[in-house]
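Every protein chain except one is present and positioned as in the full complex.
Up next is chain A:
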Amino acid sequence: MSQLSFLSLVFRFSIVNEENLGNYTCVFGNVAELVFILAAPQIGEIRDKPIVSYVGDFVVLTCKMEENKPTPNSWNWFKYNGTEKEQISVAAEPHRYLISSEGWKTKLKVKNVSEADSGLYYCGAVYAISTSLSHVELKVITILEPLKPFLSILVEVVILVAAILIYERSHSKRKEAEADGPNADPMNTQ
């Protein structure tokens, strides 16, 4: 229902369900245009770097709503399996997942991860009117990944130590050879 007066235009309506959310634009001829975005509270910080974990270990994925926004009624977690977002249900697989939600924060603990668990996870803050989504990426690697740089550093340390000790031994042997050469009996000359 709109009310037009000389200086303003008022559009009053009730938000009934999710379909009422979206962008509303108010146009004044071709002089001015104002866009209103009507939405449930959105999760601000989205972590762009993936969370890394190791095969057999557990990992904790977190989502946080800013505390200056209304508290979500509940939280849901989804896994993206290539085609759609599949809701993670703790009741179905209690030995694999554990969801603990408290106010503005939620944590998904994935136990005993394997490489199949890699991928995108979505957390949804459930409000009465709609759910706001945010995503976080999980990357599962094996212990071999950091082992490669570690072993190369190990090799470098061994080579350095060996080189230093060998250099010192050859240096002192050379000095002894020099001393014995020209002065066969150094004690007598003194």
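Simple rule for what comes next: a residue touches a chain if its C-beta (ideal position, glycine included) is under 8 Å from a C-beta of that chain, and two chains touch if they have at least 3 such contacts; residues count from 1.
Note that contacts and distances are computed from a predicted model.
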item: Candidate names "AP complex subunit sigma", "Major facilitator superfamily (MFS) profile domain-containing protein", "Phospholipid/glycerol acyltransferase domain-containing protein" or "Guanine nucleotide-binding protein subunit beta"; UniProt protein name, chain not shown; value: "Major facilitator superfamily (MFS) profile domain-containing protein"
item: Full-complex contact with the absent chain, from A:Glu45, A:Glu67 or A:Glu168; value: A:Glu168
item: Residue touching the undisplayed chain, where the options are A:Leu9, A:Ala39, A:Ala128 or A:Leu147; value: A:Leu147
item: Residue among A:Val10, A:Leu34, A:Ala128 or A:Val157 touching the omitted chain; value: A:Val157
item: Residues of chain A in contact with the chain not shown; value: 49, 51-54, 57, 60, 62, 141, 143, 145-147, 149-150, 153-154, 156-157, 160-161, 164-165, 168, 175-176, 178-179, 182-183, 186, 189-190
